[in-house]
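Below is one structure; the comments refer to it alone.
A single protein chain has been omitted; all remaining protein chains appear in their positions.
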Amino acid sequence: MIEAMPPGLVLIAGAFLLPATSGVARKALVLALPLATLGLVWSIPDGPALTLVFLDYTLTPVEGSRLGRLFATAFALMAFAGGLYAVNQARVVEIAAAFAHAGSAIGVAFAGDLVTLFVFWELMIIGSTLVIWSAGTDSAYRAGMRYTLVHLFGGIVLMIGIIGHIAETGSVTFEAMHADSLSRWLILAGFLVNAGAPPLSAWLPDAYPEASPSATVFLSAYTTKTAVYVLMVGFAGEGVLVWVGLYMVFYGIIYALLENDMRRILAYSIINQVGFMVTGIGIGTQMALNGSAAHAFAHIIYKGLLLMSAGAVLHQTGKRKCTDLGGLFRSMPITTVCGIVGAMAISSFPLTSGFVSKDMIGQAAGDQLLALVWFLLAAGSAGVFLHAGIKFPWFVFFQKDSGLRPPDPPWNMWAAMSLFAFLCIGLGVYPAPLYAMLPYAVNYVPYTSAHLVFQFQLLLFSGLAFFLLLPQMKRTLTLTLDFDWFYRHFLPRLCRAVASRGSETRRRVEHATMTRIRLVLEPFFRFHRPEGILARSWPTGGATVWVAVLLAVTLVIYYWQGAR
Amino acid sequence: MSADVPKDDAHKHWLVRTKTIRRLWILFIAALAVTVLFDFIVDRHGRFGLDATFGFPAWYGLLTCVAMIIGAKALGTVLQREDTYYDHE
Amino acid sequence: MISLHLPALQVVVPLISAPLCVLLRRGFGAWLLATVIAWTAFAISLALLAQVLSDGALSYKMGGWAAPWGIEYRIDRLNAFMLVIVAGIGALVMPCAYHSVAREIAPERQHLFYAAFMLALTGLLGIVITGDVFNLYVFLEITSLASYTLVALGADRRALRASFQYLVLGTIGATFILIGIGLLYMVTGTLNMADLAARIPALQELRPVRAAFAFIVVGAGLKLALFPLHLWLPNAYTYAPSVVSAFLAATATKVGVYVLMRFIFTVFGARFAFEMMPLGEILMVLGLLAVMVGSLVAVFQTNVKRMLAYSSIAQIGYMALGISFASVNGLVAGIVHLFNHAAMKGALFLALACVFYRLGSVELDAMRGLGRRMPLTMATFVAAGMSLVGVPLTVGFISKWYLVVAAIESGLWPVAVIVLVASLLALVYIWRVVEVAYFREPDGDAPEVTEAPAAMLVPTMALAAACIYFGIDTELTVGVATEAALSLLEGGP
Partner (left out) sequence: MDVIGHYNYWVSIVLMMAGFYMVIASANLVKKLVGLNVFQTAVFLLYITMSKVSVPDCAIDCGTAPIFKEGFTVYSNPLPSVLILTAIVVSVSTTAVALAIIVRIKEAYGSVEEDEMLRRDGE
């Protein structure tokens, strides 16, 4: 019976349990729940493990697969490290929400049908919104609201797509499909919203940096990677994804280069990294899919690490802008080292996890002789080093001395960082366990002399470009307009304009109708009705006018219909 | 690298002393040279021709990075706003 | 023996209890009687549903007079289901009423409150159970008169204004229905629904039938607060006593929707309403407008009760939309949503009754930090609120799903989009409450409050639990709704 339970439910149930506990019990629970989930994830065999009937459909809420297990493992690991990182500092509501979010993401990774997938998909949105809100600030509230709305919009697109797909095929199974009809295009679009694909990508850098230090760590792992997972299952080899992915790669780099907020730099860099994965999915060969899966796994760890180090800085200094930071390596050595390890890993420096995962995608592009894709991916790799590999550690830990001398963060935070730093290097040195988890057999050898030389040249000369153009990279107190301008600036104004027009119109209709009535009937009633009083409208009168209007309209329509 | 006044150097962290920085630059340039020189002994067997040229990753990485930085700056002139832009919602 | 007369007892028992409440002259005694009666009515309705589910539709001749001349009570799956909704909400609201009424209504009026409440319940049950159109009108007026009184008992003087407005519009609506019934009688010579259904197809070219149709649809539209005939509703729900809002929001408009369905499908027949008359288009346009306008206005309210009132208008729009598809899935969506909305709005308004009982206000600002001070109440509110949004694993999701399925079946993709976008707006206004209650600190001078009394909390939580339970186990609700929808579309009760 136990293997029949969706493993994510452990975390979700735990989320409801957490607020009821306190003290040591709560801490023990925070650390134990993800590990229990991890155990459960590995106990689920391949194939459908549970079916149930819901509405008119037979669902498979739990279906084991290699790929699902890989993602679920990374999600559970992240929940553990994130829990450790947050256990003493974060509000309990934040950890609870984060666990619900993680549990739902694991639920998606094991969803065997589209309805289950959608259910967990929506639960993820709720969990993540609460994670953002737990920061308790006004800006977090507003950003969280925008975040939810964008995601629920994505959810709408997805739901319509799913229902349309079920109506067309009669099948609820979640399996490989092609974007060949409106409903499947909608499913693809719904997935891509969560992946941070254009044009709605702005939700990510908008919302994540507003959350609390530990909350951002949690957030970085689930939403986008779940999207990568579902794209990989549903739309592997869908050509358009190559270009979507490449756009994301360069979008992330360009915006990160312009950004001043350290966690927002990392947020753009998430889009950039997911871009690599999406490109891999678009290429769709076994090598490319292995690369995307491995990169997603590695990415969850090193991006978690980077955001932990940024979070540690924020927690210790209360500052988040690069213009306010700098020179922190003096007093925060552990954080600095961990941050650098994360930066190396994201740039796929040899001996880090990024090195053994990302270039599988480039290799796949090369094998398929996709010249343009290959060259762009190489340029993207260089750009990663530029914006995340150097820019982030340089402006936070080095550059000018900001005068700040905060100590390293509390033990649980640096323990979590050290764990992930260890994993980043461990997977880079000994990638066999990771390769063993990948969906297809791996025939890729990362450590060849050609690959090493290529990578060193590319990265070091990117570094040269950075230092040569350092004056150009000077931080400014600015933000960069993105698509969110439309719903943060333009739409609210439009709505306000429309709303005032709307109530004005209603008033006018009521007014005009009553004036008409007056014009017709005035002669009969003039003797007892002072001039002008009819021109005013009273609530009951106004409401009654609508009754009359509706009755008249329906009568006319019905008679006309009869006369035809 | 930085334009700090040398006379305070003694009080500074060793990593940001002018001398250390100069040494780091020398080390960096040496590393650059070594990686390029490795092109003579390692066959990187390119697939598309251009990527087989001498020191391709080096010059390609440098050029694309310069291009990306310039591109970003150019875009920034259009899209950057004061960071209080959205505060008056 | 008694089981034979259950249909009559369903109406007669609460009807008799009303004057008894007046005679008791004491709040507590009247409350006790009303509670016992409400639960008895609930038990009867459950027995009737069980009977109908096992034996099919049953007919009861009031006073032993045969059908076309006497009044017939005819109970099929749809109205058995409706009876359970109405009586169930009545039964759950009564335990809450004791504390809430004690706080909001003067002691010398409390027994009258219960009398009016029982009359309202009688009327609603009567509308649902009867198979005679004129009897339906009479019950409609019994409910309406009782509701005007109940609304007028609100503590704020604006309740009086709201009640009067409700009275004027409600009377117009009921009179429209009366006109429609008269026109139908004029051409068919019968008042029995089954008879009408049999005779109308031969007469549907006649103008009086068309006029009757227009009058009845508009009249029922007024009763169910279909946009733009909803203007009485926000004030009435906002200023009425808390339990009255809960009871009316959960039942009265639903019964209005039921009346509309009954007339459209049983009396006039789907072919006449949707093929000869463009009712589908009209309901769709009005439903969509209701959904959008109701939700949008709700977003900007600061009084949570008012916010929920506008949300009700939007939810009624969903039901109208479900009817407008005139397809099985559309009707299932409409009927299931009747039940779902009753459960979630009941829970939400009862949670607000708890809040009002402790805080004396349901303004958004007053609810700061309430999540910590009244955790169970607010948890209930959130659960029911999520259901309103249509989050998966709640009842709201089931309705939303069927509505979208129906829209896509009919090829109306944009309608599906609007339905779902409006659920986004629902999230916005529910989120506002969640955010204020859980993520804001209370003002320094906020009164120290504790959890609401158990008598109020338990029914509220029971309704919220229903919102979640029936969101997962849909066999009863969707099952009954599907069969009811099928029989409605076939025509005839």
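Lettered A, B and C in written order, each chain numbered from 1.
FYI, a residue touches a chain if its C-beta (ideal position, glycine included) is under 8 Å from a C-beta of that chain, and two chains touch if they have at least 3 such contacts.
Note that the coordinates shown come from a computational prediction; the quantities given were computed from them, not determined experimentally.
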Chain not shown, its touching partners among those shown: A, C
Option touching the unshown chain, where C:L20, C:V36, C:I179 or C:V328 are the choices: C:I179
From C:A152, C:A236, C:V259 or C:M344, residue that would touch the chain that is not displayed: C:A152
Residue of C:V22, C:A102 or C:V168 touching the missing chain in the full complex: C:V168
Which residue of C:E104, C:E141 or C:D195 touches the chain not shown here: C:E141
Hidden partner chain, residues of subunit C it touches: 134, 137-138, 141, 145, 148-149, 152, 157-158, 160-161, 163-164, 167-168, 171-172, 174-175, 178-179, 182, 185-186
Residues belonging to subunit A that touch the chain removed from view: 514, 517-518, 521, 525, 529, 533-534, 536, 538-541, 544-545, 548
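One rule holds for everything that comes next: only the chains that are shown with their structure count from here on.
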Chain-level touch network, classified as line, ring, star, complete or other: line
Central chain of the complex, centres being mean CA coordinates: A
Subunit A and subunit C, separation of their C-alpha mean positions in angstrom: 39
Rounded Å distance between subunit B and subunit C, as computed from the means of their C-alpha atoms: 68
In subunit A, residues with contacts to at least two other chains: none
Where subunit C touches two or more other chains, by residue: none
Of all residues in subunit A, those that touch subunit C in their complex: 54-55, 93, 118-119, 122-123, 126, 129, 133-134, 136, 141, 145, 148-149, 152-153, 155-156, 159-160, 163-164, 167, 182, 499, 539-540, 542-544, 546-547, 550-551, 554-555, 557-559, 561-562
Contact set on subunit C toward subunit A in their complex: 164-165, 168-169, 172-173, 176, 205, 207, 210-211, 213-215, 217-218, 221-222, 228-229, 231-232, 235, 276-278, 282, 296, 386, 391-393, 397-398, 401, 404-405, 408-409, 413, 416-417, 420-421, 423-424, 427-428, 431, 435, 438-439, 472, 474, 478
Touch list for subunit B against partner subunit A, complex: 1-2, 13, 15-16, 28, 31-32, 35-36, 38-39, 42-45, 47-48, 50-51, 55-62, 64-66, 68-73, 75-76, 79-83, 85-86, 89
